[in-house]
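To start, the structure itself, in structure tokens.
Showing just some of the chains, left in place.
Going in written order, the chains are labelled A and B, and every chain counts its residues from 1.
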Amino acid sequence: MANTEFSYVKTFESNDVLPPSQWIVIRIDGRGFSKLCIKYNFQKPNDARLMHLMNSAAERVLQAFPDMVLAYGQSDEFSFVLHEDTRLFERRSAKLSSSVATMFTAEFCMGWVDAMGVEVGGDGKLERPWPTFDGRCICYPKKKIIRDYLAWRQADCHINNLYNTTFWNLVLKGGMSGTEAEQELKGSVASDKNEILWSRFGVNYNQELEVWRKGTVMYRVYDDVGGGGGGEEKGVDAKSKSQLEKERKRKMKAKIVQEHTDIIGDGFWEKRPYILATRGAE
Amino acid sequence: MANTEFSYVKTFESNDVLPPSQWIVIRIDGRGFSKLCIKYNFQKPNDARLMHLMNSAAERVLQAFPDMVLAYGQSDEFSFVLHEDTRLFERRSAKLSSSVATMFTAEFCMGWVDAMGVEVGGDGKLERPWPTFDGRCICYPKKKIIRDYLAWRQADCHINNLYNTTFWNLVLKGGMSGTEAEQELKGSVASDKNEILWSRFGVNYNQELEVWRKGTVMYRVYDDVGGGGGGEEKGVDAKSKSQLEKERKRKMKAKIVQEHTDIIGDGFWEKRPYILATRGAE
């Protein structure tokens, strides 16, 4: 019918299936959040309500997708890690990134009143343009590299937070203008910034809250001793459908924890080997 | 610093820039909207409030992106057409699809109360899971083909709406169960359905509202005689920055109209040649 004549246009849709056996990161980033921070008068260098809203949106996303093994967030970004064997949405890139980004956006917008309401009052009511987040998929072929990816984001968190903490101390307590503070920090290294914080403002950076220095990592924990994040130790191919369904339910029921801790070193991962567990040796 | 050691992971990000000189369709689709229609008790076969909410979200999106020349929507989907010369987000596919899908999602969720509030009352309050939309980009290389794409969506609208209208008349007025109605319609062609509607329910399908039969097309209209959708007639390369900025402003100020009309035939396009106007002959 009418449909037949035009349906050839479907052949223009490109195949965007991501290759197998790759950890998939879906990273979402706030669009135009500098303006948003000014508009809603967020605290500098960090705003606790914004962080809580980001984290609670992310937890909802992690909860909704059992194949996500971990999420890491800082500032206005979050990275969601899908297991290398996931078949979610047949691994179609646009479907994955837009599903996660829209769910995160919806959680963020709809959670705003609760997260901000009381403190900010009528002035803080969310107005257009609504906050949104873009999303993208990135593939990482090996356990070591997905760990390096997460380390990269956490190192970025540290660097930015040290800079921002120093900058805003110079401005808010030191009476500098933004431009002056920027000038002051040009070319400075980490130890310079630590020194400025300590000598001028009595701030020991290492005693700042870990949530700002480390960001937030989220993952599932299981009650059953011996744990394991879903029995990845057995081959997927060898699993019956009912086993897979059982695992899915187990993941859906698992408690999700939020921590502000180092994920660069080996400690975190050695204590929780099930998070990145794979079938057989890599 | 710390960043250097890990920043090699950036090299895993794939280049997803769409090729030049292609009309870009960003199509968004509601995720799990059958459940949503049941949960919020939407009218069958079509719900006016849902349609208004979809359309008003789409108009906001069209308003926000001056390089979009047209949007077409029906049911729980919308297609946004970017001009073949657009440089929006450097034509990066994931950025384009996720930015549009998240903005649409935010508009839809945040507009819910206004669109549904009064009629549905407390029972209709939006609850989790929030409605979301996935998004994807598709490239069309020629004016004829982007028109065929839009024709394909409108033909799809027609086919689905005729089916749904007949199905729900059989169920709601004819007292059939869903399964019975489905059985009745199996293998029927358009004329069969028209006949059922007319002979059993006195419904003349061609007098059904055009919004249901044709869906909604949106585009910018300009006051200035001689119109033109932004002077695409001149080469982009030949345009100064100030000209481009002027055009952008002109588009931002232009009025957007919503129509429920045929876009399969030539009539619509012949009256509004500026919508798909390109530099030089194709």
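Assume a contact is a pair of C-beta atoms (placed from the backbone, for glycine too) under 8 Å apart; a residue touches a chain by one contact, two chains touch by 3 or more.
Small disclaimer: the values here were computed from a predicted structure and weren't measured.
S.K.: All chains share one sequence here; work out the copy total for the full complex from the 2 shown.
M.R.: 4
Definition applied: only the chains that are shown with their structure count from here on.
S.K.: Write the angle of the rotation needed to overlay subunit A on subunit B, where the fit uses Cα atoms and the result is rounded to the nearest 5°.
M.R.: Roughly 180 degrees of rotation.
S.K.: Suppose each chain is reduced to the average of its Cα coordinates; what separation in Å results between subunit A and subunit B?
M.R.: A distance of 30 Å separates the two centres.
S.K.: Under the definition above, what is the set of subunit B residues touching subunit A in their complex?
M.R.: For subunit B paired with subunit A, touching residues are 1-3, 5-10, 12-14, 16, 28, 31, 60, 64, 93-95, 97-99, 101-107, 109-110, 126, 128-140, 145, 148-149, 151-152, 155-156, 158-159, 189-190, 264.
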